Structure formats: C-alpha cells, structure tokens
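A single protein chain has been removed from this complex, and every other one stays in its place.
A, B, C and D are the chain letters, set down in written order, and residue numbers restart from 1 in every chain.
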Amino acid sequence: MNYLVSVLLLAISTALINNMVFHYFVGNCPFIGVSRRVDTAFGMGAAVTFVVTIAAALSWIMTYFVLAPGAPLTAAVLRLVRPGSTAVADLSILNYIVYIFVIAWAVQLVEMYVRKFFPPLYKSFGVFLPLITTNCVILFTCLEIMKHVPVAGAPVAEPWGLDRALIFAFFAGIGFLIAIVLMAGIREELEHCDVPAPLRGPGITMIIAGILALAFLGFTGMDTTLARRLAPKPPPASAETAARPAP
Amino acid sequence: MAENAVTPIAPAAPPPAAASARAAPAKPAPALSVAPGPHIASGALTTRRMMLDVILAALPLLAVSVYLFRQYAVFQIAISVIGALAAERFFGWMRRRPNTLGDLSAAVTGLILGLSLPASAPWYVGVIGAFAGIGFGKAVFGGLGQNIFNPAMVGRAFVMIAFPAALGASAYVAPTLGVDAVTQATPLTAFKMMGSVAALKPLFLGMTNGSIGETSALAALIGGAYLCWRGTAAWRIPAGGILALAILAGASDLTGGSPWTFAHHLSSGAFLFGAFFIATDPVSSPLTPKGQWIFGAGFGALVLLIRAFSGYPEGVMFSVLLMNSVAPLINRWTIPTPVGGPAPERK
Amino acid sequence: MKRNYIQQAWLVIVLACLFGAALAAVHAGLGPRIAQNRLNDTLSQIPTLVEGAARGEPLEIGGRIVYRAVDGEGAAAGWVVPAGGQGFADRIELLIGLDREAAQITGLYILQQNETPGLGNRVTEPEWRARFAGQSALAPLTVVKGRAGGAGEVEAVTGATVSSQSVVGIVNEAVARFRRERPEGAP
Amino acid sequence: MSERKNDGPTPMERFLGGLIPENPVYRQILGICPSLAVTNTMEGALTMGVAALFVLLCSNILISLIRPLLKPHLRILVFTLTIATFVTIADRVLAAYLYDMSKQLGPYIPLIIVNCVIIARCEICASKQRVFTAAADALGQGLGFTLGLMTIATVREILGFGTWFGKWLGWRVIPATAPAHWSNWVIMILPPGAFLTLGLLLGVFNALTAKKEKAA
Partner (left out) sequence: MSSESSTVLSPPGRFAGGVHPPEHKELARHAAIEVLPPPAELALPLLMHTGAPCQPVVQPRAEVVYGALLADSDAFVSAPIHAPAAGVVQREGVATLPNARHVKTIPLKVGPHQMAAEELMADMFGGEWPEDGIADVAPEEIVKAVRAAGIVGQGGAAFPTHVKLARNPKKPVDTILVNGCECEPYLTADYRVMVEAPAPVISGARLAARAAGAATIIIAVEDNKPEAIEALRAAAAGDVKIMSVPTRYPMGGEKQTVRVATGRTIPTGGLPLDVGVVVINVETAAAIARAVWRKKPLTHRVVTVTGGGIAQPKNILAPIGCRYADLVAFCGGLKPEAGRAIAGGPMMGFALGDFNAPVTKGTSGLTVLTAEDVRRAAETPCVRCGRCVEACPLDLMPTRLALAARHKDWNLAKRHHLMACMECGCCAYVCPAAIPLVQLIRMGKVQMMKEVGK
C-alpha cells in the first residue's frame, strides 16, 4: 500500500506538477513542431513515453553498474586488471556520452522491435521514432535519474531503485503526452482564428504554453499535501522507510 | 412584356431602388433586396445583449461587495473595468481594428476580473491584470470569440502569480474596512492554514472575507439563476460543477473526511461565482450539451481537488483555466452523431 | 568484411580514443576541484550554524553523512546534520546546526529549495531561520500561524504555511533520527 | 574543395547571418529549452550562451577539419560523439570554476548535447565548409544564440528582480527604494513568465523583420 501511494505521488508530481514541458521546459522543439494535429501529437507523445521508459531503464543500469563511482561491474573489471588495487573507479565523466548513445540505441531498438512485432503500432507512431533521439525529454529524464542512482561511496539524498526510475520516466513521458495533446487540441481550434500575423506559429504556441503553465501551477503542492494525508499516522515509521538504505 | 400594365406597383426588372423611384416619383416602388434564406431572424438575443445580461446578473454581487468593502470595492472594480476597456482599445488600435468596446465583452472581462480580486490589492494589480487578461487571454488569439481561455481568469492568474503577496492569503486582511468579518483571513485560507471551520450561514450570505465578488453564495445564486434563465449561461455547466463538487465532497464527508463539509465547499470561496459567471463564458467552454456536462463536472472536481490537496486554498481560477485548455478536446470528442447517423460516404 | 568494418569505423575509434584521453585529462585536472566545491558548499556554512565552530569533519552515521563541527583546536563544538524532504514545490535540502549534546538547535541553513518566489522561498531569509536557533531539540517543533511562537513553536512565513511546515517537518524528523542514531556519549 | 562548391555565403556573411537574419532563437526556433530554462537571470543566460558557443565553435572546427574523412552514414555518430565530449568538458569546467552557476544551470548544460542548433550547424555548415568559414559560422550562431538568451533574460530579470546582472554586477534597474507602486513580477521568474516573454519577443521580432522586409 505504501508503495502504491509512493507511485501515485511520483506520478502526480512528475506528470502534472513538475510537468516536463511546463515546469522543466524540455521537449519544446517537438512541442512546437508536432502539435498541429491531435492525432500526430498523440503519436509523438506515445512514442516519447515508450522510448523514455526504455532509455531510463538502460541508463539506470549503466549508471548503477558501470558509470557511478565504485560501480560493481567497473570495480570487478578493475580488480581483474589490477588485483589488490584500492582505487575507486569513477567513470561518471562519461555519463553524458553514454546516455546519448544509450538513447540513440534505444530508439533504434524500439523502432526495429515495434516494426517487426507490432506493425499497427509502428504505423501509428513509427514515423516519430527517429525524431526522438534529439528530444530533450529523454536525455533530461536520464540526467534526473542519474542524480538519484544509489552510489556506494557517497549517499544520495533520495536514492531510486530501477523501479522508481522506470515509474519516473514513464510519467515524465505521460506528462509530455498530456502537454502536447492539450496544445494540439488548442492549436486545431486556433487554425481558423485571426491570430496576429507576427505571433502565428511558435509565438502563439509559446503564449498558450505560458497560460497552460499558469494553469498547471494550480497543482503545486498536491504531492506534498497528499503525502501528508496518506502517510501512516505514526511519523517515525515513515522516517524509517525513508531511511531505507540504498539497494 | 407588359409587366407594368399587369402589376403597376411591382418592380419590372431586378429592382435598383433609385431607378424605380425615378420611374414613378409620385409613389415610390418598394426596393426589394435579395439574399439567401432564412429571411427572418429571431433577434431575441444579440452578442451585446448576452454581455449586458452578465452585467445585470452581477448586480447582486456588486451590491454585496459594496456593502462589505465600501469604496475599496468600487475602486477595484472601476480600475479593472477601465483597464480592460483601455486594453481592448489599445490592442485593437495596434491591429488597426475598428472599435470593439461597444460589444461590451471587454467591460464584462473587466468586471469579472475586478470581482475576482481582493479589495485590498494595490491599483496596479487591476491594471496589469486587465492588460494581461485582454492581451494574453484575448487579443493574441484574434479577439472576441476566438480566445481559448477566459480572459478574466488569465489576467487574474497572471497577477496572482506575479504579485503573490498582494493576492496571497495574508493580503485579504484589510483593517481599514468597517465590517468585522472582513478583517480576517478568508474562510478557505483560515481552514487550510489553521483548520478553523467557518459557520455556514455567513458563508452563504457572504458576511466573510474574500475576493470582492466571491463572498456571497446567495448573490451568486441569484445572478446565476438569472443568467441560466436568460440562456446566456449554459445551465449544464454550473449544474455539472455543483453536482460533481457535492458528490465528491459528500463522499468524503461520508467516509469521515474533514469538518469542511460539502455545504461549506459549495458556499465558500468563489465556487458559485465561478460556476455561474466564469466557467460559463461561452467562448471558452464547450459547444455541445454533453461537452458542457463534462466541462462542468471537470470544473467542480478540479476545484475540490485543488482545494483539498494543492498548496492553494482556492481552485476556481486554476480549474477554469485547466478546463478551458481541455475544452477543444472535449468539443472534438463530443461531436454528436447526427439524427439518422453519419452521412454515408460518397463513392 | 571485418577489414571493411574497421576501414569504415577507424575514424570513430580514433576520435573516441582522443576524446577519452581529453576527458580523462579534464577529470584528472578538475575532479578534485569540483569535489572541493561540493564540499565547500556545505562546510562553509558550518561556522554560522554552530557557535564557535571553525570547520566540519564528515562522519558517516547510519549510511548518512553528518558533520562534526570542531573549533580551531579540533575540540567538538556541535553537529551539523544535512536533511532533506519534500517542500511545497520541490525538494528542500537544508543543514541543521545542533549543540554538542544534540539537545538544542543552534541554526538552520537552506541549501536548496524551489519554493514559490515571494512566498515560500522566504524560508531562506535569515529572520525566519533565526526562529529555529535556541529551540529545544528534545521535542518536535510545531508551526503556529499569525502570532509569534513561544518555546517549541515556529511562526509560519506569512502566506506560506505549507513551506514552513515542510521545513519544520524535515527538521523534526532529521533531529529525531540523529538523536537516535548518534554515537552514544560522543562527541 | 572547389571554389564552386564553396560558392555559398562568405565567412563574414555567415557570421553576421547568425546574429539576426538567421538567429537561432527567434528565426530558427531552435534551442528553446535553454531559452526558457536559464533566462531568469542575465548571468544564467550569458553562461549558457558562452557554454553553447564554446561547444559549437569547438565541434564546428573539429568537424570541419575531419570533413574529408567523414563517411556519410557515420556522420551523425561522429557529430554526437564530438558534441557530447565538448559538452562534458564545458560542464566540468563550469563546475570547477563557476560552481554557483553550474548548480543553477543544472541539467541544462548537458542538454546542450541535444540542442538542435549545434547538430544543425554541424550538418549544414561544418561538414561542408572550410575551417575558417565553419568557425565564423559557429561564432555567428553562438553569439546569435547568446544574444537571443540575453534579450529574454533582460526582460525577465528586470521585471522579475528589478536588476540587470544583479548577482555579478549588482545593477539595479528599478531602485531598491522603489515607489510603493512597484513590486517585482514574480511570474517572470517562474515558467509561465518564460513562455509568455519568449512568445511576445518572437512576435516583436517577427513584426520588426516584417516591417524591414516591407521597407526594403
């Protein structure tokens, strides 16, 4: 039950309160470019959700086992090469490079897999897949997860296991989906409106995004309050669970 | 053809008025116009009349607000209305458009904005709110009838986020005012922050603190009833909103929720004012009856959610904006099937 | 086939080696400095949090880092406990200063927050943080609104009760945990 | 390279082109994420602009140098590798020497990797032009990007904080003892203000260029 609550809170927080587009400003290029029709917007959002979840899993695994300071796989390799060494291997400088290639690879993988096994799905959002490699939502999600991957050496403020990383990534994608579909609905409506010429296209999209961001501010604090309401009554217990050591 | 011989008065040819008049100067032949049908129109309602209805319906709210907040209310509303009119004219001028003040829509925006501000807000809040509302909420979309969001709520959200101290919880305290009840925090804020529950009767009558126009549930009901009776407001929206809020809050009451019961929720804050005056703005709400139900219900549910769980004590403004943003999708998803089913595809 | 592959990719491989070397150099050159920056971020606040402290020594207790504040001679002056939790908008990270017996709060510093500017972010203001100094660490603090707090009470930031409550909650939890887990008899 | 193939704009034209006619932010609508995320202070905007300029310049020069060796199908791979490397370097340098800025910009520095401006310049210009041209192009685009960020930041910082370069230089635009009729627009620091400012500036930019084109 506690776990479900925490999933719910993470979902609300990621998809609504700290929405990728309206709070973190990421994914703006497709947000402007692919939000003219509701169906294409939905396809784009679904594709992003799909890829971001997979990329998040891969990057969490890479970070935890290979890249983080003192990561087990790297350490094992190090011991093989130089037995008895006490140095802590830290490959975190390679983080960004690894992430971007993990994403590119995930996109390729997803594209091949979907084309082969789910042709209808491929038809509905396959065209968006190659575009996604440079979608900042994905890299941003990987970077956020990076901050929370538990590290042996230095304790992380809020360690996330693979499961939390996956949930976070999935709802980050859902947040993007919500934003882009809302925007597409509005822009379809605007198609025949007399928008001032200089504002047509990106200008009006930004202003609408601004108003949407204003509206989404209404969700602020919802996760905190919910957490307080749903938390089991004796507070020390929750402190224990929060203090659960990193896996 | 000897048409004139047969029908001396009927125009002989396609009738240019002047020519006929010259032909028979003594008894001018009628000038007939040609246009596609229908040739009669109801004329019972015009856009201008709809706007006037809103202003009329707001009179009870105005009366309560002037009673409660005295000259502060008058000042705030005047600032907002003048600001909105100036903004409408300014943006119209920027686009070289004819004067549109006559349709009264800008005045209504200003009025709703003024009613939704606290009496104690400084003067620039009303002006900036009006300009932001008309500018971001209306002019950039192309003017009347084309906006997606309720302009008054865009303006209010803008100033609320821009000047949290002027509109935030504490700012309602206006010690210079005469009536005791209005020198305290608003009932919703007091409940959210300190858990103190206000009595229902003053909540309903409006003898509490709050934004200028929101205090009295009774006045909002009277004005709202007038709007629905006139048909200016789609009754399904407030009905959906009230139902959703009452059901959700009632369910939480039954499960032993909070001392703030569904009756409190209904009569406190801007809920009824919003349900009748703001959410029903035709431009930014759905067109279809089914869509209006969904819109209303979504509005009510969001108000409750935001009140209960978000950091803000009141959720009417955010709910309206959020539902506005969904309205195009609702419209899209609730296109009714024509009687007799969709037209068959032509081969 | 394999030859062909190498022919195709030799540039990538060479570049990768070059870049790897460059990054290794950057890491070697700047790594310590970055680490020091991170540490300073926390350590530089220690003298303001605990009276008489000159610097802090990191210590791991229960899987978490706390700092032992020591004076110029290395004698214990108190504790600095990093803590964090959900605020109104985002996570709040803060440092709590405690006296030697961990019986009294000596100071509070907000490392990171993302609260509403103009309302919630006023928890970072020194005037508000000063309300924690001198409070007892033995019992949880409570938030009061609209009046100056007495002992064990902290007056909320006007219009930002949620942020205030969040900070107080984080402090209460961290202090209680620290009191449970701290090495007995120390420092 | 034959002269004909290089018949495009001269280095100077390319440099100037990046500033306004082909401005990445206002004209190409690229790199919107940082334009919104880091522009609540001038310092953030400048730092981000310079970091992007650095990455753009280095990768453009490198790509231009190795362009005869590029295999078409490996081109994007090489671009990405190059950009990611330089971004990492920029990120570490910032963390070492401008720790506060690095903390403030957070993930937006690494996000330069997927900034469309850079990969687009590599593709359009650097992989086809001589080093000098590519460098001029990178400088123009980078400065144009920085300029774009700084215009947005100017509006947002002045309205939001009443200052301009307030952290580094402490310039107050609105006097601290401002009349009672002024209070900082908090919205400008928050996401909605970013979107609205950029939307409006886009409109202003378009209106101005349209007017200029009409006059020409």
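List of remarks:
The rule we apply is simple: contacts are C-beta pairs under 8 Å (C-beta built on N, C-alpha and C of every residue); 3 or more make two chains touch, one makes a residue touch a chain.
Please read these numbers as outputs of a predicted model, since none were measured by experiment.
Contacts of the undrawn chain with the visible chains, over the full complex, involve A, B. Per the touch definition above, the residue from B:Leu144, B:Ala162 or B:Val316 contacting the chain not shown is B:Leu144.
Residue B:Val283 is the one among B:Ala165, B:Ala263 or B:Val283 that touches the chain missing from this view. If you put the missing chain back, the residues of subunit A touching it would be 191-192. What subunit B contributes to its contact with the hidden chain is residues 1, 3, 6-15, 27-43, 45-50, 103, 105, 143-146, 231-232, 234, 282-283, 285, 287-289, 292, 332, 335-344, 346.
Everything below uses one rule, namely that only the chains that are shown with their structure count from here on.
Two chain pairs, C-D and B-C, are compared here, and C-D has more C-beta pairs in contact (counted per touch definition above). Chain geometry summary: the mean Cα position of subunit B and that of subunit C are 48 Å apart. Mean C-alpha position of subunit A lies 26 Å from that of subunit C.
For subunit D, the set of residues that touch two or more other chains comprises 81, 85, 88, 92, 186-187, 190, 192-193, 196, 199, 203. Counting partner chains per residue, subunit C shows two or more touched chains at residues 19, 23, 26-27, 88-89, 116-118, 162. Residues 66, 69-71, 74, 77-78, 81-82, 85, 88-89, 92-93, 95-97, 99, 103, 160, 184, 186, 189-190 of subunit D touch subunit C in their complex. Across the complex, subunit A meets subunit C through its residues 17-18, 90, 93-94, 97, 154-155, 157-158, 220-221, 223-225, 227, 235-236, 239, 242-243, 245-246. For subunit B in complex with subunit A, the residues that touch the partner chain are 95, 136-137, 139-143, 146, 148-149, 154, 157-158, 161, 302, 305-306, 308-312, 315, 317-319, 321-322, 324-326, 328-329, 331-332.
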